[in-house]
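Here the complex is missing a single protein chain, while all its other protein chains stay put.
Moving on to subunit A:
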Amino acid sequence: MLIYGLRRLVVSVPIVFMSTFLVFVMVSLSGDPLANLKSRTPPVSPQVIAVEGRRLHLDHPLLERYAMWLGGIVRGDFGPSVAANERIGPEIVARLGVTLRLIAAAFVLALLLAVVAGVISALKQHTWWDHGLSFLAFVSLAMPSFWFAVLLKDGGVQLNAAFGRQIFSTVGERSVVAPDGVVPRSLDVLGHLVLPTLALAIVSFGAWSRYQRASMLDVLTSDYIRLARAKGLSRRRVIVRHALRNALIPLVTVTALDAAALLSGAVLVETVFQWRGMGDYLVVAIKRTDVYAVMAWLVIAATAVVVFNLVADLLYGMLDPRIRGERR
């Protein structure tokens, strides 16, 4: 199984390479990183602009720049940022922590909600429970994630105003002035996490709960469930031990594949709640044609995709022994 996963990994390497190259070219051609510097009043002297251009490797042709960037990545150097006082590496690592917190929380929440909703839907197929939960799932699929996020944020603000004190934190990933002590500080971070997590989780919830419903229905009609019931096992035991366990297998792999997509969802949620995470970094970088910063985001996103694909493959093999022999 590990070998299978590794082989998949090796196959995806050239594609990832091409992908980074494509994005590198696109971002480089999408604008002039020095535009801001050139348009300043009073005008910046041409020497300064030339020096800045050299710092950003703009005096080299595009292909050479890509090669230099690639060489840098191998050594763990993300390249120069347009913002002269910022180093991309430490910056993105700090922001990755912030974003991972959000993604992990949203992932767990979405998974829990999806499993519960999916199982209820399947067990009570064609009842009002099923219809209601299905409708919820469809609405969450049709809702622009940031619209819901803004709605939540506004709800939080109004609730705070109504009670005259801060119940929900609606701005930033933590308070500007962090409280002293480990426990208050953690509580502060958790408080800021609540609404964004909900906003991000709802995006994945829709698809996952539908998936869980379908796979649960599939399992419930299978022979071994009928056999388990015929043996005289209680309905509850059959559902939890036999049906749910098997129905979770496909969901687990789907969620692992989708987890990387949460990174894109986080871009919007972070913008709404003004978090200083990866998403915010990407938006700013694109706006100022910060090629190397965009590339840093991409490399991390691509790594996440590859890693989660691998995890999905391995999980699938681990959870479902039938797969191991077939997939070679």
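Criterion: a residue touches a chain if its C-beta (ideal position, glycine included) is under 8 Å from a C-beta of that chain, and two chains touch if they have at least 3 such contacts; residues count from 1.
Simple rule for what comes next: contacts and distances are computed from a predicted model.
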Among "Oligopeptide transport system permease protein OppC", "Peptidoglycan glycosyltransferase", "Cytochrome b" or "Rod shape-determining protein MreD", the UniProt name of the subunit that does not appear here: "Oligopeptide transport system permease protein OppC"
Options A:Leu37, A:Ile73, A:Met143 or A:Val189, residue touching the unrepresented chain: A:Met143
Residue among A:Leu58, A:Leu220 or A:Val238 that touches the chain left out of view: A:Leu220
Sites on subunit A contacted by the missing partner chain, in the whole complex: 15-16, 18-19, 22-23, 26-27, 29-31, 125, 138-139, 141-147, 150-151, 153-154, 157-158, 217-218, 220-221, 263-264, 267-268, 271-272, 282-283, 286-287, 289, 294, 297-298, 301-302, 305
